[in-house]
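Before I ask anything, let me first share the structure, which is written out below as structure tokens.
For this view, one protein chain was removed and the others were kept in their places.
Right after this comes chain A.
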């Protein structure tokens, strides 16, 4: 409340002096305020609160992905205008604003030109419903601070208020009902937001350029003033900024006098497509003037997001629990994978994998899993739904011939509209990409299909996507967990293939999986969610002693049969060992950990070999 107040007045304060010092002070003030405990939760979030409930020119936050970066623009940092009441010349500040007030004296020598850049931001693609819902609930507390409170939201605030402040991860504990109930609640709160999207339906020509099909939520044009170089495409950010939805923006955009086109060069620069992409109506794509942005390590609302003291406290408290949570999660996954404990172990390792560094072109830490031998008939779909319940970001790409041939996976620059047309592979870091190869049937891939498959292969092998800039390609590194489900071995490369060996064959698969899912309490699921996100962020090292042991081991293994273990196998085993240790909450590799890693890899390999001999024609 206090901050919101300040924000409304900080700009007029600048009128008196054009000293840039105040700008730094303003930023300092906001950063300081936001650092204060809990304060960031007072700010309404554009992700959750429908746009028309938010007051223009107020401070809002937005959790988003930088989808495109537009060209820098020059604006009037300070301009001179005539005050209509006093008739005196006044200097005004143009920072954090889209539109000037009153008539501007363009010839004034006091005009200061400054530079800013616009980012086109979209909500994090593939954000799981549960992540949205929880962050909405925690944000609901803020709504009473504005006068635009819909009664329904007030109720949800009262309902969840007591247990949320202290233990966000436990907030669902009182409700022991199965998860399905949460959905109905979400729909209720979503009702007003569907109103905001209504205008977008009537002006459906406006493509909001979301990476994934079927996404919704506000896209936003974020004006960035500071630290332009520190932002990168596909960064996930939590942006705090001033909301600008001035209807004038729309009017200025729409109003076009064709007769003036010939004479005025500035108007003819832009094609209508470009106009539409860069100046969409503010009611649909609000403008956000960034005060401060925080890069997000993860978008799991159950975890403290900033690396502060309370996070380390949170981590250390959770580490104690880690082993037990792991056991529970493993049991759960084993059930899901039809009683296959080894596959469950690998799936768990896959879910916490993360590209933690790159050595020249080699991404380290990636762990693409190929689950082969999946039962057909919607099993994979169900499996995805379960994965989706566990990770904050995910997307299932059904690799049918049609989608492979028609879908745009790789983002492409559209030079006519001057924007980057998004593709399904433009994902935030640590998104789980679920490739369902069981959907693939025999047939002809056309050239775009081949390109898509190549792009997926590149993504898996090098963790990079080559964006198509028409005249050249540009490489963007990414960090995406790819899980491939297939019948036989996948046609895509993978780090590790596990043939599924079902121990149970339930007559009705759907029912079976639903029952397993229902049997989990929400509190339990929440624990899993925290576990998976947390294990990924832990540090890891190998002591010299263990290094030596691993080396000896490798030499020994090669001595027996040099063909059996290659450098590639060692690569994989080191990754498995790393993930295995982390999954147990151990931050160093122990001898024991290494032996375990070797052991499960051996089991897996014997299983693949077995599979190979079983149906010898497999490539």
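Going forward, contacts are C-beta pairs under 8 Å (C-beta built on N, C-alpha and C of every residue); 3 or more make two chains touch, one makes a residue touch a chain; residues count from 1.
Assume contacts and distances are computed from a predicted model.
Here one chain is missing from view; checked against "Transmembrane channel-like protein", "Myotubularin-related protein 7", "DNA replication licensing factor MCM4" or "Tetraspanin", UniProt names that protein "DNA replication licensing factor MCM4". Among A:40, A:63, A:97 or A:382, only A:97 touches the chain that is left out of the view. Residue in contact with the omitted chain (choice from A:378, A:406 or A:541): A:541. Looking at A:112, A:516 or A:603, the residue that reaches the missing chain in the full complex is A:112. For chain A, the residues touching the absent chain in the complete assembly are 18, 68-69, 71-76, 79, 94, 97-104, 106-115, 229, 231-234, 246, 248-249, 251-252, 255, 260, 262-269, 357, 359-362, 364, 413, 415-416, 418, 420, 450, 454, 461-462, 469-472, 474, 476-477, 540-542, 547, 550-551, 554-555, 558-559, 562, 566-568, 570-571, 574-575, 578.
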